[in-house]
Structure formats: C-alpha cells, structure tokens
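Below is one structure, written out as structure tokens, with a few remarks after it.
In this view, the complex is presented without one of its protein chains, the others remaining in place.
Here the chain labels run A, B and C in written order, and each chain numbers its own residues starting at 1.
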C-alpha cells in the first residue's frame, strides 16, 4: 500500500507542466477561442508530441510509453490546469483504448493523429473539426471514420475553445466501406474507453479547480475594498478554504479511479471500477464547479468579462463538468451501485 | 389582497406571548421535562385556557372564538417560541377539526379536555399520557378513546418534554363500545385535521427558530474569544444572517398555508392546499433545523449541555421537524405535486 | 390577512394578460447589440403608448397610477407572457425613484416622460475600478465652474452604456471630503463621454467603462443638493436592492419554464427534488414580496430588510438557471445560434446573467453583513 505518486509519475507531470507554461499561456488559450487556423487552435501540441505525451498510454511496441492511466493522471491534471485547447483526452486517453492493436497507434503516439469521439450517451463530438479521425458509436457498434467523410455541424456553446459538433453520416459508403485505414468498424466496446475518458476529464477538472483557486487567492491578496485586501475578510477566507477542501478530497478519488481503470482494463464489467469512475467524475465536477462559483464571487464583476482570462477557465469547467456524464448522472449511478448492491465491498 | 396580519390577529398573538412569558419561562419548560405530576408538566395551560386559547378554532356556538387557522397562526408560533410543553397543537388545532359538531367541543374550548392523536403516517401519539382523549386512526377509521382504555408504551426520545407513546388497544370492547362520550367512531376523515396539525406545527417551528436566532445573537454579542465578541466575526455574522433569511422566507409559506387550509376546510381534496401545507412544513422544518445547527455552533460546547436551556429548544426542533412528516417526506410530496400536475396553477 | 385579489385587481390582471397576448413580439435580438437595443426601444415605445411602460407612475408622466399590488400583477403577467427584457430598467427602477423624491419640478418634466417613452434610455454609473462594492471610496471628481461643473475620472460596470443616451452617477465635488461626504449626483448625456464597451462571458458588451475628461454639466443636471449625493443615492440603491427592481414575476416565470422543461424530459428524482424546491422558493419569494408590498403601502420604511430579499432572489435565480442547464445535459451549454440549443439558448444566457446577481448591487457578502449588523444588531 503506497498511495503516493512515484518519482517517475511526478517527473512526467512536471515535464508536461513546463511545456504548457511555456507554450500554452493564457494568451494562447484565448487566441484558440478566436482563431480559425488549425495550428493556432492547438498551442503546445507539437511540443507535447515531442515529449511523448500522446503516446503515454500507447504500448511500447507502437512507440508509446506503455503507461497506465494512473501513471499519466497527473499529466492530464496539468492539461486541465492550463486549460489546454484541443481534443486532448480523446486523443491521448480514449484513442489508445479504442484502437487496440492497430497500425494507427504508432501515428497516434507520435502526435500525428488527432482523434475525437462520440460514444455512449455523448451527444456531441468535442473539437471534431480539429480531428483526423472520429470514432462514433452507432447502433451499439464503433466506427472509425475520417473527419472529412461525415457532416459536422458546429453547436456553439459556452466554451469558445472546446467546440462541440453534431455528427451526421453523409453517405452510407463512408461507413464500414471506404479506405481500410479510416472508415471501418472497430472491435472494441465503448465501456473501457468511456471509463478512461471520464477519469481523464475528472483529472482535468481537478487541474482547472487548482488553477481557479490559485488565481482567486492571488486576486484576493491584491484587490482592496473597504481599506483592506478582500482576502483578509473571513467570508472570503472561508469560501476559499472550502474550495481547497473540496479539491483535496476530490483528487484522491480521481487517482483511485485511475488505478481501478488500469486494474479492470481488458475485463468486461466490474461494479467496483464503475463506482470508482462515477465517484471521481461526480466529485471532481462538483469541486470544480464550486471553485468556479467562488472564483467569480471573489473576482466580482470583472471575472465575468473579457477583461480577464478567468472566463476561459470558467467555461472549460462548465463544459467538462457536463462532458461524459455530469455530477447528477454519475451520482445517480452511484446511488444504484451503492444502495442496489447486496454485498458492498470496498476497494482495495 | 392584504397579506398582513390584522390588529385582532396581532393582539391575540401578543396576549398569548404575555401569558407565556409570565407562566412558561425556560425554567418551567425544563421542569416539565423532569416532573412527574401532570400539572407541573403543563405550565401556562390554565392561563391559556382563561384567555380562550384552546377554543380559538372552536365555533362560537360551543363557546369558542370561532377563528380560522390563519387568525390563530401567530398564536401557535408563540407557543413554539416559548417551547410550551403539552399536546398544544393536538388539543387546540387538531381536536376542533376532528370533533366537528360535538358536545365535547365546549369542554375543549374551556380548557377542560386535553387531546392527543395518532393519525395518518404518525407512529406515536405525543404527550398521550397527559391527554384525556385520544384520537387514533385504525384501518382507515377514526376512533376517539379515553386515554385510560388503551395501553400506552412510553418511547423515550430526544425531547424530554414532548414525550412519545405507542398505542395498543387492550380489549376490543374499548373501541366503538364503551362510554358514549369517550369510546366511539368519529365521522371525520383525517385529511383536514392532519393539514391543520402540520401547519400549526410548522408555525411552532418558526417560533422555535426565532427564539434560537435571538438567543444566539445575544450570546454572540456577549461571548468573547480572541479579544472580541464572537458576533463581530464575519463567519458568525453570516451564519446568523442566513438563519434570519431562512426564517423570513419560511414564515410567509406557513401563513399562506394557514389561509389555504381555512379556504379548503370542509372540502375533501384540493391539490393546492396540500401543496401549500407541504411547502410550509418542509421549509419551516428546514429553517428551524438550520437555526438549531447554527445555535449550537455559535454557543459551542456549552450549548450541548444541561448548563443552558438551549438544549430544550434544540430537542423540540428535532422532535417537531420529524412530526407530521419531516422535510424529506413533504418535499417528495411537493415533487409529485409540482412535477406531476399537468396544469400547475399558483394560489391566489 | 388574506391572499385574495380584489375584483379590480383581477380585472387589471385580465386586461394586462390580454394586451400582452396581443402585443408581445417574437424574441428580440440581444439588447447588448445595436440592432437589439433599438428593437427593445421600439418595444418600450409600444408599451408606453398603452401607458404600460411605467404602470405605477402618475398619468402625467406616462403611467397609469397603478397600485403596488397592481404593479406586481403587471410584472407577473409581463414575464409569464415571455415579454422582452426591459432596456429602460436602469432609468425606471434606479434613477426615477430619486427624481420623484429629490428632483426639481423642471427635472421631473424634462426627464420622466421621455424616460417612460424610451426617448431617453439611461445607464447607471456607480462603480469605479477601485470602488466596486465600496461606493463610499469613489474618486471621480466634479470641479465647480461658472453655471455648472466639469466631471473628471473613470466609471466602470455601467450597464447599457454602450448604446444608451444618458447616464447618472456620483462624483466627488468637495476635494477635501472623504468617504460618504462631499459626493454629488449628476445627470449627463453619454455622447459627451468616452465609452469603452466591456465584453462579457456571453460575448456582448452589457457593460462599459466611461471616461470623463472635463465634460461640462450645467447646474440644472445636478440631482438634489451638491454634496448630498450619497444620501439620495442610497435611496436609489435601496430601490435597486429592494422591492422595485426584482419583482417576483421574473422568477416565477423562470420557475414555471423550468418545471415545464422537467416535465418534458426524463428527470432523475434527485434533480426533480431540487427543481420542485426551487419552484417553491419562487413561491416563497412571491409571498414574501406581497408582505413587503403591504408594509410599503402602509408607509413603513423597509430599509436593511431589503438585503434579505437581495440574497434570496439572487441565489434563487442562479439555482433556477443552473438546474435547467443540468437538466439539459450537454445541450444545456449551447448558445444562441446553435441548431440544437433549447429555446434559442435562453437558459445559458440566463445562467450567465444570473451569476452576476450575487455580485452586483452590493455583493451578497455585504448584504449578509448588513443583515447581521443592522437587523440583528451584531457588533461591527
């Protein structure tokens, strides 16, 4: 029993953080919400590719790092902290779980393949216009199609950076026919890829919440009202303390869920892993939503505007809190899992 | 439209308050939780009888004041504020609704008949050992029995003053046979009496909450820690402000429910009235529970002990919050009423 | 005590309902765009033609002398009918009460009727960059010159200012004064001021910054006595916080829409529970307001008790909209223009707008402190 990250795990996260600090500053995130050209909407992607980020979960046989989700979870947390644009989770976490033993894996590991997905209860494919490959669940089957072979309709939403698209199939030939490489049915089922996506997004939410807390604390130290920094008022202190507590108790659930997903990988169904996944997403989503509310309340009206970059982090929180099942959905799954299971066992 | 109390309504409440201030101080409530003799467990009852309190809802033809529940609602609030012992609501609010046109009404109005009830989903009869008459719902029928003709088992609970009893019928003859006056089947149904009980208890909860808020504010002004009154700390201020807000928005729901009960009195079923009753009880119960939590937090460890009388008010809040359906029960009824009604109309 | 409307009140409600059913337009473009602003002005004029833009004002200023309860009925019907937001609301609800109480006869004649007809649309200019919630620390200043004053400094969070005609706000007219003293209440045309729009979360310039570099304001555009601005402005912010701006009608309409949405969707019972509760809280706010209206009608000063309402409605409004967004799942975050957006993205708009509620007109933290100190009597 050693519920602490190893030096390797910490070093990976720290490398990702350095890359993002340098190549994905807030100005780049803001620009990604406005820019049309693909490469300007994907800051830090080339540099992340260089350090092997997109191959973290790809087997070594396909030039990946061959890591588990738990090894990479802090790296995903960092992408949340930086509000990194693009289909990060879909490319780096979901695609390796979907593609299995596949020639595309090497391209993926090298950063040469961007992926978006629409699986399970998902209604929209995020960042689909930036993806080379789209994996869509349709009548219970998974299809890998090239982004060009389907009709993508943009669904403008709260987050100008993480854009959502509805997917319609233009012609029947595009599916299951087409090129060997890009239009075919996959053998995988969606269960494991969805678990992976959910936990990776939960980690991003923890990262977003950490950024919002830090930013709010800094603002509360410098902003003065009634002759004192607002951070000296107990009401502000206690709201921020509650955010810190929420994050501190959400993060272990996310890390444990990553371990559970790794352990269950390959097996079909496991009540414990689904419970762990839902606990992670429900709690991380709630912690980040709370961090967003408090950040806005601490910043006051200016947090609400384009004057600060805060709004980009707020929008990402809302966007990811609703992705892959929101807190309510996962809590109702938990309710069924906890109250409906005759012999409830804890893990480990 | 005049949603404000009349001078008569205010005067009645004020008279009740004066009587209770004089004859039901905290020491009397405390003593009622310890004393065995009946009269010491019923402080202020003779004086309340003198001012006609127990006949408020009894028709004038039977020597009552012939008032509606809305006229008397502030008087019930005052009995909550004073934590008045005894089966107050059952005698003064429920019995008039149960007994209808009845020779007992005059005795009731004069304060010569104490009543306890076990109706609907109620499991226990409160203060049954102090009652002359017990009305019990059994197989959907209402029976009025003398307290002596049934077996009462005390069920010791959190509130030493408002004692609960389970009721068992000793012999079949005691029911429906027996004396004309005390062992017979009533024509009434439980719906209207239960609504009346629920709203009157909701008013008591508002009164209890007001007392707890006042007591906590006084304590916060005088208790010093870290060199200042604890009431000068923002964290304490804001908790107490939230209690004030909760009470301020619960009370109008209770008053409106009293009006709705009066309007619906006599009619069998009315969706609007049940919704109003559940809204009142759910909200008043929650406001009082919050007032109790904050009172305890503000007082610290001493609030927890027999050193202060606070615990008597806390216990009464818990006891009444669970009586006649707790907040959860009423909220689930509201859920059904609000989301299940195709044409939701507001009243008025 | 009763909750029964009089026959006259019922007739008034029926009349309002009929008029609105006949006249409420399809959804207008956002009032924070130039076209939308003008479309909203047209709607205000249509209301004014029927004397409905300011029902509670005397007839000579364009109203129809409605009672407070009738005004509440009007508001219920107005929002239930899905009528547009009120582009004139800053003037009508924040400034007009102060003009009625402290304006000269000439100011009343000059400004009120034009405001009622939306010939002049007003923007508030309360906050400054270094004075958000703490209005007493204002630094913008007014210099005495012949026949009037010159204004210098910067204001911010001026809602509607991008397209509005006039502004109102406080300036420090006595350079030696501090805090609440020495502030004067000015009325100024916005075309003489430099206006920089501020883009909000929803992408529209709902607020603006105002820069004053010596704009001249004649004495006849000073409201109340010089130096007395704080006192009369407090009457105004109490209107903003209290009954007048936040009538229950808007929240009731939102709650009804939310319940309709929940009925048309498969709703988890735990979420349904919160929705039912929010609906009930809108009801509580309505009943509470009937009580407050009664007290105002009998001449009581509401004072700090309005802080209770501010906290309650602003948090209720966030909850109502957040519940709708949750209920809609991924679709809840779609904006106007998205093909799949529910109700043209109104829920998302409303959610983002609601988040400002606990911040503006005195943050809810300040309101809780006011309640604790001025109502409960806790020490400062």
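Methods note: contacts are C-beta pairs under 8 Å (C-beta built on N, C-alpha and C of every residue); 3 or more make two chains touch, one makes a residue touch a chain.
Every value quoted in this text rests on a predicted model; they were computed, and no experiment measured them.
S.K.: So one chain is hidden, and I want to know which residue out of B:46, B:148 or B:328 touches that hidden chain in the complete assembly.
M.R.: Touching the chain that is not displayed is residue B:328.
S.K.: One chain is left out of this view; which of A:190, A:253 or A:315 touches it in the full complex?
M.R.: The missing chain is touched by A:253.
S.K.: Provide the residue numbers of subunit C that touch the chain removed from this figure.
M.R.: Residues of subunit C in touch with the missing chain: 268-270, 272-273.
S.K.: Since one chain isn't shown, list which residues of subunit B touch it in the complete complex.
M.R.: So the residues of subunit B touching the missing chain come out as 122-124, 153-160, 164, 166, 224-226, 233, 235-236, 293, 296-297, 300-301, 304-307, 311, 314-315, 318-319, 322-323, 326-329, 331-332, 335.
S.K.: Can you list where subunit A touches the absent chain?
M.R.: 1-6, 9, 70, 213, 217, 220-221, 228-229, 231-232, 234, 236-238, 240-242, 244-245, 248-250, 252-253, 255-256, 259, 279, 282-283, 331-332, 334-335, 337-339, 342, 344, 346-348
Definition applied: only the chains that are shown with their structure count from here on.
S.K.: Using CA atom averages as chain centres, what separation in Å is found between subunit A and subunit B?
M.R.: The computed centroid separation for subunit A versus subunit B comes out at 52 Å.
S.K.: Among all residues of subunit B, which ones touch two or more of the remaining chains?
M.R.: Subunit B, residues with two or more chain partners: 234, 238.
S.K.: Residues of subunit C that contact two or more other chains, please.
M.R.: Where subunit C meets two or more other chains at a single residue, that happens at 365, 368-369.
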